[in-house]
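The structure under discussion appears below in the form of structure tokens.
Only a single protein chain was left out; the remaining protein chains are all shown in position.
Chain IDs A, B and C follow the sequence of writing; residue 1 opens each chain.
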Amino acid sequence: MSAEPSSVPPASSPSAPRYGVWLVGARGSVATTAVVGCAAVAAGLHPPTGMVTETPDFATSGLPPLASLVFGGHDTVDCPLPKRAEHLAEGGVLPHGLPAAVHAELVAADREIRPGGPTLRDADAVPARTDDDWIDVFAADIRDFADRNGLAGVVVVNVASTEPAPAAGALPPSSLYAAAALRAGCGYVNFTPSTGLHHPALAELAASAGVPYAGRDGKTGQTLLRSVLGPMFQQRALAVRAWSGTNLLGGGDGAALADPAAAAAKNAGKERVLADTLGTAPEGEVHIDDVPALGDWKTAWDHIAFDGFLGSRMILQTIWQGCDSALAAPLVLDLARLLLRAGQQGITGPLGELGFYFKDPVGDGPASLGEQYTELKRFAARLSDTARPSHDAGDSGAQR
Amino acid sequence: MSAEPSSVPPASSPSAPRYGVWLVGARGSVATTAVVGCAAVAAGLHPPTGMVTETPDFATSGLPPLASLVFGGHDTVDCPLPKRAEHLAEGGVLPHGLPAAVHAELVAADREIRPGGPTLRDADAVPARTDDDWIDVFAADIRDFADRNGLAGVVVVNVASTEPAPAAGALPPSSLYAAAALRAGCGYVNFTPSTGLHHPALAELAASAGVPYAGRDGKTGQTLLRSVLGPMFQQRALAVRAWSGTNLLGGGDGAALADPAAAAAKNAGKERVLADTLGTAPEGEVHIDDVPALGDWKTAWDHIAFDGFLGSRMILQTIWQGCDSALAAPLVLDLARLLLRAGQQGITGPLGELGFYFKDPVGDGPASLGEQYTELKRFAARLSDTARPSHDAGDSGAQR
Amino acid sequence: MSAEPSSVPPASSPSAPRYGVWLVGARGSVATTAVVGCAAVAAGLHPPTGMVTETPDFATSGLPPLASLVFGGHDTVDCPLPKRAEHLAEGGVLPHGLPAAVHAELVAADREIRPGGPTLRDADAVPARTDDDWIDVFAADIRDFADRNGLAGVVVVNVASTEPAPAAGALPPSSLYAAAALRAGCGYVNFTPSTGLHHPALAELAASAGVPYAGRDGKTGQTLLRSVLGPMFQQRALAVRAWSGTNLLGGGDGAALADPAAAAAKNAGKERVLADTLGTAPEGEVHIDDVPALGDWKTAWDHIAFDGFLGSRMILQTIWQGCDSALAAPLVLDLARLLLRAGQQGITGPLGELGFYFKDPVGDGPASLGEQYTELKRFAARLSDTARPSHDAGDSGAQR
Partner (left out) sequence: MSAEPSSVPPASSPSAPRYGVWLVGARGSVATTAVVGCAAVAAGLHPPTGMVTETPDFATSGLPPLASLVFGGHDTVDCPLPKRAEHLAEGGVLPHGLPAAVHAELVAADREIRPGGPTLRDADAVPARTDDDWIDVFAADIRDFADRNGLAGVVVVNVASTEPAPAAGALPPSSLYAAAALRAGCGYVNFTPSTGLHHPALAELAASAGVPYAGRDGKTGQTLLRSVLGPMFQQRALAVRAWSGTNLLGGGDGAALADPAAAAAKNAGKERVLADTLGTAPEGEVHIDDVPALGDWKTAWDHIAFDGFLGSRMILQTIWQGCDSALAAPLVLDLARLLLRAGQQGITGPLGELGFYFKDPVGDGPASLGEQYTELKRFAARLSDTARPSHDAGDSGAQR
């Protein structure tokens, strides 16, 4: 297996192990882009731009090849993946022609998507399902996916729209899915600001589940920038007086985040990055506006007022124009591979070493991107530890 | 000691050693701001914003206190420092009232400024001075400064306007001053893109002089940003396609850099930072425009076109509005203190550990600001090495 | 005439008429800048940058000379004008040294400031003053100002902080002042988004008062830009999809507008300009953030997504960095002079011709700045009508 080239089909010959990536929000932009991109890069149609795990530092980490990944997931919407991919191509997120080129992979992933919940419709069901019922249903879906596909491991990744901060006590949907991942014995990644495993009711379960987990809230644009600019100001002993920001975004994300409760969840992560890197929270607000005309594209303007020597007033402004799906998808693939490999290696619990990817990382770790990158490379080396059994599928999740 | 500025308290009691900072370009904006700022911070009039050496990591490095620094230097212009400082206050670079508050220190430093050269006027002198004559004159000026002030060490810092790239063979003025520093046994810092010690004719001298030196080209604004943004793109495996920039600046610097030859010297440093951090040189040009209306303020616009996953096109723009003098002056004080202490500790030769401060650092070292900061902190720890005699002035330059 | 400021020369010889400018919010930034600037320009210390009425098109309009203007007003705060002016100079709004140069004029204006109201303190007074009582008090203050100074006319200009949208029925303070202006027979200008004369209870009074009035909400920065960019898109048949904006401002204004009710009043004016010039209201929000670190300076970022030919997506962004007081003050002087002259010429009622100055102009008129400028120049010509008596003070307000 060691000489197996990752992007070439033979890799998934009947004898090569295959790994599952179970996406919560499997029909969203990020999930669709991840499925399309995995197939496109595996087939050599595109270079792996944006995938950190395809850089040389990860070459010997024993990560599952892209061609070995099998996708499935939960979603509450019905639009089939091939159609969703066409929409993304029309909006300029995916190259024209690419959805057609990877049609087979989209159809295959679409067949593995199961209905999510609870939705408003479910609220009327009699008798009502309890939280525990839902967790059982979701966990069964994941185990069934692993069984039917003969997977050597499965990781669950939450890429659904941001949910509002939950009412006290209740388990929000993101936490039901997270609990299902644990119940199915799978690693778990929360790429969103939603609650997921960050719920008091799940703390004990997470600690004892014996699976690796990571999150939360992927660091893709404005906060990525902040995680390098904050340390710059701090290292140069420049005094940041006010850091203000406005995000304009369309797509479903814009509408979801126009809900003040959802925006609050997202902003908390952004502000944490500033406070952690600057050592103090500067003045300033962050706005998130829903601007449907921008489609899947996003503009983030930041205005940073800082003092230099002798109180001189200076200003840095940044304007970031990007596509969140295209920024998030390669990181989702990175994380899926890293968690799958960690599971194989028997690494469990919160993976603080993956702070590079998140606004609000689990565990302890540095807040500056540079130091987080150093930690990530150290983790990559740890994964390739030859002392551990590298093909013992017995201790990874969702397998028999 | 009778000229001791009244605002500098006990720290510089008659028995405490005093250290010299000899500024080439001693009447320029950067030098004036450094002299004013040193006095203001030493007297507690302003916090040490922008001075990295005043942060906790340097507390035990044994650096000379600000109040122990004595300023002098060379310049070819006549405007007295107190008047120059008033101009800077009118332009908003210095707080109003501050030049008056540190008038005594400005007068003291002004008395220690000697005529620079060679100027056009000198070209007509008969008999013409040779390069070696000039070096002798400059070195004598420095030694005289050290003697009369009873200094325990002197460092020479070039903060003069950028000079055009020199004709082959000839020693440009910046190199004459650099050679004089070595001849006087002083540490040397080149904060500008000018040649300084980077001249083949000085290589041997630099190697054998037994003094520490650092440079070149202080990283204050646009390039500071580039040194954190470049690594961000590289670490995230994003493909930078084009990096374009325009700098608008007034003051003397704008006029000096409107000379294409001087601009070329400056741009080489900027581009080196990109190539070193990205691993490849992207498309794009850098313009430096002289805009006298901006006075001592500077605006730098950067436009970075990069590719994300599956070739999606994204753009980051940055706008930096700062005052170069206010950004440079605290770094000049940092460097002066670090070099003076290094000299005391017997550390000689190129100080690659100071890459944090420069666009085009001497020696080897990382190109990303974060790693350079780590190196700097390591250097700070090394300076406090208790195994070395910390007050043996015998091996530092320009003292008896 | 013995109080005549020494810096104001022959123009206001004893026989020349003098005119009053009564500022509501007389100790605010805008008022202070107007008083300082009027004196400075009258004395030839500064050119009349930003004053449209000093351009050649107004040379024959018979406007009162700057040196003939006498200032007074209402305010609820106590800080004396000379001190307020010093604060503005420290914040960079006024040139250093200028407050001292026009100290006499500041003292003179400060002596003419009367307490405003009703404040919270007034709410406890027994017996409580009625709205009508307040109007009487304010009108008496204005008449007294005119009498004591022997003024040939007085105009009242509201430059107070934006007040929240009033509860239905109640007369907000801005309307009490406006009613007082009418009761005193003075022209009235509302430079703020507050209600002023825009109150149903004042409609009849305004119609019958026989004085000119104008407003509301001065067009100084972001909206000024919008009033030229909106027409550009409309004239070129480009389809604006979304127009989003964020304003960062400190000073008292930032705090006042952080109140959502006050911000709503202000934003209504901004949006009206877009809708009027584009013919349709695009997507997008406007945020107003209080950022105390910016002091009296303001940054406005606008992001305009528009469609070109065949649906091509394009973007214009603007960043405006200005000082509202310095933008508003010369317009306040313009308006005071125009209203004083209109009163002299017997021009009464809403001055729709002054839409050039306002976000939400009274009367009818074009919305594009260019057309508004044409109207303004036409009005300037009308003012110089030689058929009318130009020095008959008998029909202007607040005189005996």
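Here is the rule we use: a residue touches a chain if its C-beta (ideal position, glycine included) is under 8 Å from a C-beta of that chain, and two chains touch if they have at least 3 such contacts.
A quick note: this is a predicted structure, and the numbers were derived from the prediction, not measured.
Novice: Can you pull out the displayed chains that the omitted chain is in contact with?
Specialist: Output: missing chain touches A, B, C.
Novice: For the chain not shown, which residue from C:36, C:69 or C:274 touches it across the whole complex?
Specialist: C:36
Novice: Out of C:212, C:231 or C:269, which touches the unshown chain?
Specialist: Only one of C:212, C:231 or C:269 touches the chain omitted from view, namely C:231.
Novice: Can you say which of B:83, B:129, B:303 or B:382 touches the chain missing from this structure?
Specialist: Among B:83, B:129, B:303 or B:382, only B:303 touches the chain that is not shown.
Novice: Out of C:207, C:261 or C:314, which residue would touch the omitted chain in the full complex?
Specialist: C:314
Novice: Tell me, which residues in chain A touch the chain that this view leaves out?
Specialist: Those residues of chain A that touch the unshown chain are 90, 92, 96, 319.
Novice: Could I get the residues of chain C that touch the absent chain, sorted low to high?
Specialist: 33, 36-37, 40, 46-52, 54-55, 92-95, 98, 224-225, 228-229, 231-232, 235-239, 307-312, 314-323, 326-327, 329-330, 356, 368-371, 373
Novice: For review purposes, identify every residue of chain B that touches the missing chain, sorted by number.
Specialist: Residues in contact with the chain left out: 241-242, 244, 246, 248, 282-285, 287, 289, 291-294, 299, 301, 303, 305, 315, 317, 319, 321.
In the analysis below, only the chains that are shown with their structure count from here on.
Novice: Measuring between mean CA coordinates, which chain is farthest from chain B?
Specialist: The most remote chain is C.
Novice: Just the number, please: Cα centre separation of chain A and chain B in whole Å.
Specialist: From the centre of chain A to the centre of chain B is 44 Å.
Novice: Centre to centre, by mean C-alpha position, how many angstrom separate chain A and chain C?
Specialist: 52
Novice: Please work out the Cα centroid separation of chain B and chain C, and write it as a whole number of Å.
Specialist: Here the centre of chain C sits 49 Å away from the centre of chain B.
Novice: Which residues belonging to chain C are in contact with no fewer than two other chains?
Specialist: Expected reply: 319.
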